[in-house]
Each structure stands twice: as C-alpha cells, then as structure tokens.
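Only one protein chain is missing; all other protein chains are in place.
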Amino acid sequence: MSVSARMMIVLTVVGAFSGLSLVYMDKYAEPYIALHKKEAIREAIGKVLPDVAGAEEVHRDEIVIYRALDSSGGLVGYAFLAEGPGYQGTIQLMVGVAPDLRRLTGMEVLESVETPGLGAKITESSFKEQFRGLEVVPAVGYVKAGRKPAPNEITAITGATISSTSVVRIVNEGLKEVRRVIDFRAAEPVPLKEGGTN
Amino acid sequence: MEGRLVVAVSPHIRAEMDTRRVMMGVIVSLVPGIAVGVWFFRWHALALLASCLAETLSAEALACILRRKPSTLGDLSAAVTGVLLAMVLPPTLPFWAAFLGGVVAVTVGKQVFGGLGQNIFNPALVGRAFLMAAFPVLMTRWVAPGPKVVTAATPLALMKFDHRATPLLDLLVGKVGGCMGETSALALLIGGLFLVLKGYADWRIPLSYLGTVAMLGSIPWAFRPDLYPSPMFHLLAGGLMLGAWFMATDPVTTPVTKVGRYMFGIGAGVLVVIIRLWGGLPEGVMYSILLMNAVTPLIDRYTVPVPFGGKR
Partner (left out) sequence: MSRRPWYREYLKGLWEENPIFRMLLGMCPTLAVTTSAVNGLSMGLATTFVLTSTSLVVSIIRKLVPSQVRIATFTMIIATFVTVADLFLKAKFPAISKALGPYVPLIVVNCFILGRQEVFASKNPTGRSILDALGVGSGFIFALTLLGSIRELLGSGEVFGHEVIPSWHPWVVMILPAGAFLTLGFLVAAMNIIEERTR
C-alpha cells in the first residue's frame, strides 16, 4: 500500500472514531449541562425575588425576561440577566425587579473576575444587600463610602469604585432594556420620567 | 617605604567614590525627609523605619549566607533599600507586612538576580509593588499627620475622585495624608539637591522627569483648570519628589548614557501623567519607574555612544 493511501486511511479512521465518540459523549452530557444551567438560573431568580414558586421565560425583542410567580400564580416581579465589562472581565448579574419596575428586589452576581479582596467584594452579601429595595427611578446611582446614600443610591466599595460602578451601570442598562419591552404602566399609573415606553 | 613603591598596571586613577560612600550620601540626603515624616507621624514612622531596616538588613545577610557569598551588608545598599521602603509605605502598616515587604525587596528585588548591580528593578519599589498587590486595603489606608490616628485620603486621591485640590503650601511643608516620603516636598527637594550637588546622582533624570510631568500636566490644566490639577500640584503631590530624586536616579536600574537618562526621565514623566489623569490609580510614580526600569536595557542598547574616531 502506498504511503499516501495509508495516510488517508489512518486519518479517516481516527477521525471517524473521534467523531463517533464525541457524538456519544455529547449525547450523554447535554441533558446534564442543560439541567445545571436551568438550575443555576432558577436558583438565582429565587435569590433576587421573594417567595418565588415558579418562573416563566418571556422572549421579547431578543431579550429574555423571567416572570416570577408565587404559589397562587400572582406576579411577584421580573428577573433578568444583565452583563457588561467590569474592572478585569465581564460581570454577569441576575437582577430582580418589582412588578411596577420602580424598585429592585435583589441582585446576584453570577459571573465575575474582579480583583480578589477588593472588586470581588461585589459578590459579598454586604454589597448585594444594598440593592434589595433600592429605588431605580430615575436610575441607580452610587456614593463613595462614608457618605449618606439617597434611596436610589448604593455605597461603593472602598478601593473598588470601578467594580462598584460597573455593577450599577450594568443594572441600569439592563433596566432600560426591560422597561422598553415591558408595559409597566399597566401596573403603575404614574409614568416614569425616564426610560422608554413600548 | 615599601608600600609606596608598588606599581600596578594602569589605569591608576582612584576615585573617591565607592558604593558605600554613595549609599551613605543617599541616606544622609534622606534625613530631612525622614525628620519631617517622624515629626508628622511620630512613633508610627519610627517603628516602620526600624522594622523595614531590620528586615532588609537581615534578609541581605541571610541571602549572602544562602548564596555562599561574602556579606554585602557593608556596602549599605540594603540599608538604603530599607529606608526608601519605609518612606513609601503607609505609616500605619502592620509590622509584619513591612517585614514581608523588606524580604521581598531584598530577595526578589535584588538577590535573585545576583545581588547589587544585577537587579533589573529598584528593590524598594519591588517591595512596595508586592505589598500593593498583596494587601491593597492595608496599602491604601492613609492617616493624617499628627499625634492622633485619623484616616485621611491622599491629596492625589482627593483630586482624582473628588476633584478637590489641596493647598500648595500644605503639600510643600507636608501637612497632608500619605506615606513618609510623600509628605514634605520641600524636605525631599533639599535632600535631592544635596545628592545632585555632591555628584551622587545625575541631575539629568530628575530634571527631565519633573520637567516632563510639569509640561504635560499643564496642558489639560490650561483647558480645564476646574477639572485637572495644576502643574505645581503635580510636582508637589504624591511620591514624585521622592521618586524623581531618589529612585529614578538609582544607577543600577537606570540607563548609563546621558541621552538614555533623558529618555528615562521623559518616559517616566509621561507615564506618571497618564496614570494620574486617566489611570485607575491616583498615583503613578511607582509604576512609572518600574516600567522604565524594565525598558532600561533597551534604552542602553540604542544609546551606545560612538567611540572617538569610531563609526556609527
């Protein structure tokens, strides 16, 4: 047998085998991976909204929003994923917002690579708790440590202003998108000063 | 009589200067700065100085034993590293952290390269950079001068985050928050001039360094004086005086040629202004010098002087 024929046969056989085993492996792993992903999202929704019994995905204009419902089927709020650049890499957040879209119910950091000891404090509860009940009208703001924050402001982490403001910016940008696609006026008669309507 | 008749191979010129003498000169010229620092921060400053010195000296001695080399304590370079390190650390830093900084400065900053003369980076700044990365919270906790411990922001941080300028007179005297070597610009200036006049340091680096910072710093200030600090503020605030006179003039880690030294000073000056105005940190002197240390071999390579009669 000529060398080139052997080359082709060996590469084809090896390629076929690796392709087959990967198909098999992917079939095996795929449901688990999907399950973990769903689990992570459900867990995060439970953390950012109170008394969640279930959540349904709402797709609008390529934006995914989770409508969280309590056990009797009433709307407890919306949750959405938002991400943007932080100090070192992308920060991904799950943000919970009340049905009237005027108040946050919570914020959870899903992914971040901020500086350990400084920016990484955005994942600690002392920082995250500040978002619970935070007013988001007209937008979320922040103050430096040691000042008194307004009802729509959080206190930035000392030495990690960039990470803190990144979170604030990501939340605001996400809120803007959500306001654009959800008709909040149905639940809240007072129109907002800022933010788009449908 | 015998000793006088010994003839050695040329050259026969003997300079007065040796490492020990230069290092002694550096220590003497740092005295005014230390004195002001101790006056403002009292025992905090003294204790910090003592722990840094103790650690750099013992680390040097230990490194020499481990490397099976004769002790180099006598050349006083470890002492200079210790004093300089103490001057760039916050006065309230815990002793163990200062200790650690001293070990890193001498071992990682100098001895792993083969001792004094082989090191690429300024040892004291290596120690500070390590502490800065290891303990970012401790390293940015500053106190106001005085007998009582009151937290205070440094003038540069006030400027950067709050756009609040500190009076220039306070900067000159040193009545501001910061580390020992950042407080009194005047005391450091006196020491630096002594260093240059005695010929222990080359005036080209401080001149080009400070000049670049002043010139570049004045451009944004000319357009928006409300937003950007004045060139005088740039010169007097932060660690620029200490860095320009005492760290950027370190003969081991800076270029050997005259042109190269101008380049070093200008490069470091540009970096300081960029970091101060647009970087994430309020102060950029440390990183400007460390970065320029890194390009020093390159500068030396491109500024080799042409020997008399030689061709380019």
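First chain written, first letter: the chains are A and B, and each begins at residue 1.
By our rule, a contact is a pair of C-beta atoms (placed from the backbone, for glycine too) under 8 Å apart; a residue touches a chain by one contact, two chains touch by 3 or more.
All values derive from a computational prediction rather than experimental measurement.
> When the complex is taken as a whole, what residues of chain B touch the one chain not shown?
Interface residues of chain B facing the absent chain: 94, 96-97, 100, 108, 112, 130, 133-136.
> When the complex is taken as a whole, what residues of chain A touch the one chain not shown?
Chain A touches the missing chain through residues 3, 6-7, 10-11, 14-15, 17-18, 21-22, 25-26, 28-29, 32-33, 36, 40, 115-118.
We adopt the following convention: only the chains that are shown with their structure count from here on.
> From the mean C-alpha coordinate of chain A to that of chain B, what's the distance rounded to whole Å?
Averaging C-alpha atoms per chain gives centres 45 Å apart.
> Show me the residue ranges of chain B that touch chain A in the complex, using the header's touch definition.
Those residues of chain B that touch chain A are 136-137, 140, 161-162, 280.
> Could you list, by residue number, the parts of chain A that touch chain B in their complex?
So the residues of chain A in touch with chain B come to 87, 115, 117-118, 144, 158-159, 161-162.
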